[in-house]
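Every protein chain but one is kept in place in this view of the complex.
Letters A, B and C mark the chains as written, and numbering starts fresh at 1 in each.
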Amino acid sequence: MTLPELHVSQWFNTDKNITLASLLGKVIVVEAFQMLCPGCVLHGIPLAQKVAAAFPKEKVAVLGLHTVFEHHDAMTPVSLKAFLHEYRITFPVGVDAPGEGPMPKTMQAFQMRGTPSMLIFDKSGSLRAHHFGDVSELLLGAEIATLLGQERETSLTASDVSIQPGCGEDGCTI
Amino acid sequence: MTLPELHVSQWFNTDKNITLASLLGKVIVVEAFQMLCPGCVLHGIPLAQKVAAAFPKEKVAVLGLHTVFEHHDAMTPVSLKAFLHEYRITFPVGVDAPGEGPMPKTMQAFQMRGTPSMLIFDKSGSLRAHHFGDVSELLLGAEIATLLGQERETSLTASDVSIQPGCGEDGCTI
Amino acid sequence: MTLPELHVSQWFNTDKNITLASLLGKVIVVEAFQMLCPGCVLHGIPLAQKVAAAFPKEKVAVLGLHTVFEHHDAMTPVSLKAFLHEYRITFPVGVDAPGEGPMPKTMQAFQMRGTPSMLIFDKSGSLRAHHFGDVSELLLGAEIATLLGQERETSLTASDVSIQPGCGEDGCTI
Partner (left out) sequence: MTLPELHVSQWFNTDKNITLASLLGKVIVVEAFQMLCPGCVLHGIPLAQKVAAAFPKEKVAVLGLHTVFEHHDAMTPVSLKAFLHEYRITFPVGVDAPGEGPMPKTMQAFQMRGTPSMLIFDKSGSLRAHHFGDVSELLLGAEIATLLGQERETSLTASDVSIQPGCGEDGCTI
């Protein structure tokens, strides 16, 4: 089985090119967001920051992924850099590589439905959860702890909230 | 080893006398509160309600414990009954049995420092966490999931926030 | 024209018997609440506390009125006293005098629809606004400022939110 991988054109908050493969052995939480998506700013990113603060870095890796699928010229890497600075986001954030359509590559590969989306990979690099929209902190904590206690498994769980098309306080959909 | 037990003089939201022993096999979350403690009303009880909603009843039992250590004549069972109705608290709530001083029996037996306090017991009935004041939802979720995945163990972890004496928004201390 | 008056059986946070007549010359804001009404605890009382903090006492008088219309034995003056202490309510609070039915006298005289209700009297003692449920802070501030700038007038404005019967987060209805 081939493990999934991120497609990133540029990283912020890190000197290295980060891959999921390089993080094997840790639970990996990927927060996919757009800097002008209100639901990302109000809920998704603060939650990712809480995860980064609550769990030790050597056990849980938190990554941001800037998955721009609309208003591309409004959310360039130059704007993203200032956004990360002003919102004090310190975990590594990758720019999802441009795809053939409006949706960037990683977003398409994982069939994300919009932003914010959260992907959780287990210690062996398998995708174990894929959330879209608002996420329960209690259940997210439970999910991460379960993966921290486990070795390789293969099932994929998914939980979603239904979100109207367009951008609302909860998120942006394609 | 003798397992700990609750000392309850009266139960609400249940017809039975509930004991920790009767819940063996489940993770048990006990929310100790006072109905006139602002930190309990604003944070502790809503969190217990979220736990009850997030985890299946057959795996995680949520109990309330009315641990009145001040203003005893203001927080009688008659007032508690109306409080539970108005705040739509549906999990079983026991009245902590009067002790010899102002502090009730269970509160004293577990050396609680004030309200809200949260006790978490594993499936074999051992106390595994004892929180006072505000609790991180992420870490609480992780704690419950860890206990759901485990069999008997013996360590006790404790996390606290420091709270000023008296009642504040965060809680009431002795 | 006879000015309206409060019917109070007992006062807290003051040594005097307060009447609307004794406050002529000030704008008077009366917050009618029940201590076990979630909407009062979460919204109504904090708003009254903000009014008391924002406007000078010599211009705007804030009073609480405990208008118990249900669970009477759960919300006695003994319980109210502890409630005021724990929630740090420092403005004068009167107990609405018992009426002939479940509804107390002042509540009935002003035809309040439930709790929280807010009555606003102008400097000449006339009722000028009667709110039920959630109140916009911006518009409340505007209303108070308008009355501070005015002399006697006679119209009554009313704004309400619709609330389901029973107690919800927004309030309790009769």
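The definition used in the following text is that a residue touches a chain if its C-beta (ideal position, glycine included) is under 8 Å from a C-beta of that chain, and two chains touch if they have at least 3 such contacts.
Here the structure is a predicted model, which is why all the values come from computation and not from measurement.
Within the whole complex, touches from the chain that is not shown fall on A, C. When the missing chain is restored to the complex, the residue among A:6, A:47, A:75 or A:147 that touches it is A:75. In the complete complex, the hidden chain is touched by one of C:107, C:140 or C:172, namely C:140. In the full complex, chain C touches the omitted chain through residues 50-51, 54-55, 136-146, 148-150. Along chain A, the points of touch with the absent chain fall at residues 36-38, 41-42, 71, 73-75, 78-79, 81-83, 85-87, 167, 172.
By our rule, only the chains that are shown with their structure count from here on.
Taken as a contact graph, the chains are arranged in an open line, each linked only to its neighbours along the path.
Chain centre most remote from that of chain C: A (centre = mean of CA atoms). In terms of Cα centroid distance from the overall Cα mean, chain B ranks first.
The rotation relating chain A to chain B, fitted on Cα atoms, comes to 180°, given as a multiple of 5. With centres taken as mean Cα positions, chain C sits 48 Å from chain A. Put simply, the C-alpha centre of chain B and that of chain C have 34 angstrom between them. Taken residue by residue, chain C touches two or more other chains at no position, since every residue touches fewer.
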